[in-house]
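Removed: one protein chain of the complex. Kept in place: all other protein chains.
Per-chain numbering from 1; labels A, B and C assigned in written order.
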């Protein structure tokens, strides 16, 4: 899937990924986690990757079933991970949520060339982390 | 190099990496960038990887020359990237600085198993990003 | 999937419930922000009802919490209630549920004020 990196792309990608995942028999929790991590990764592309450029560049998303998980790759050809001092205030929870709701992820950033994040979400979903169970 | 992930490990790693890099004839700017990115990656391990554990786990650092760059790997066997609601306030500039001062980096996080970041710094150092030159 | 919508319901003098329906993300954050801003100008207490909010991400949460903080500076109170499962999970993992911010029901949200 390849879309212009604009806010309206984010729900479109979630919808598309949801359709694929439902066909694999994903659990409710797995689906919720998948939609959350996809949303976080796409939002980063929309918000940061092409900041300062005249037109929104591409947001690329790939979806692949892998054993008991799904692998989603979210890619841009923007600036690479960098400080964004002029961005709107955020909670800085994007990557931390991706980490908490996936079994593993790999983020690759090349300066001036773009960012790619590969995220693995188990069809069963992640268990609650300890600090939530404790609370 | 393998040290307990405690604050005093951070300057020790910087020192060690500096010695290696100087032998490769690194530029002043390259060295400054290298020390900064290493410091950010190690600080994350000390601050986040073993949060809530009784003893500090290991901080592992590897240094490898690659063509006109150095590759540094900083690894832990902690919780993986996750939200840290109880951490001290931070500027959230760790990964963004790593991205801005490297030519590329790859972050791999496995939930409950640890985090590894592989960072490539050119011996010549990075040029200033556009938004600094503009200022 | 429910289409996105924002509803309002008066709870009393200068007390408003705002109901979010559908998915709260960057695509609708500006709409929510504008609506909260005008509600904050005319109320002292706002309860955001999330019973029909099927999805939220960190941008959606930031929209609500930044409004909450701005409102608190002028002694307004904004709280959330009735999160759906996905919303509750994201809030919990973000460490935002032990604050006096999220309540199971509208009644609980109001009784704490």
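Heads up, the rule we're going with is that a contact is a pair of C-beta atoms (placed from the backbone, for glycine too) under 8 Å apart; a residue touches a chain by one contact, two chains touch by 3 or more.
Quantities reported herein were computed from a predicted structural model and do not represent experimental measurements.
Asks: Checking the contacts here: which visible chains does the omitted one touch?
Replies: The undisplayed chain, in the complete complex, is in contact with A, B.
Asks: Could you tell which one of B:14, B:71 or B:84 touches the chain left off the display?
Replies: Here the residue in touch with the unshown chain is B:14.
Asks: Where does chain B touch the missing chain, residue by residue?
Replies: That gives, for chain B, the contact residues 7-8, 10-11, 14-15, 28-29, 32-33, 35-36, 39-40, 43, 46-47, 89-91, 93-94, 97, 100-101, 128-129, 131-132, 135.
Asks: Mind pulling the chain A residues that touch the left-out chain?
Replies: 83, 85-86
We take it that only the chains that are shown with their structure count from here on.
Asks: So which chains count as neighbours of both chain A and chain C?
Replies: B
Asks: Per-chain C-alpha centres versus the global one: which chain is nearest?
Replies: A
Asks: What is the distance, in whole Å, between the centres of chain A and chain B, each centre taken as the mean of its C-alpha atoms?
Replies: Centre-to-centre distance between chain A and chain B: 23 Å.
Asks: Averaging only over C-alpha atoms, locate the centres of chain B and chain C and give their separation in whole Å.
Replies: 38
Asks: List, in ascending order, every residue of chain B touching at least 2 other chains.
Replies: Residues 83, 85 of chain B touch two or more partner chains.
Asks: What parts of chain C, by residue number, touch at least two of the other chains?
Replies: Each of 93-95 in chain C touches at least two other chains.
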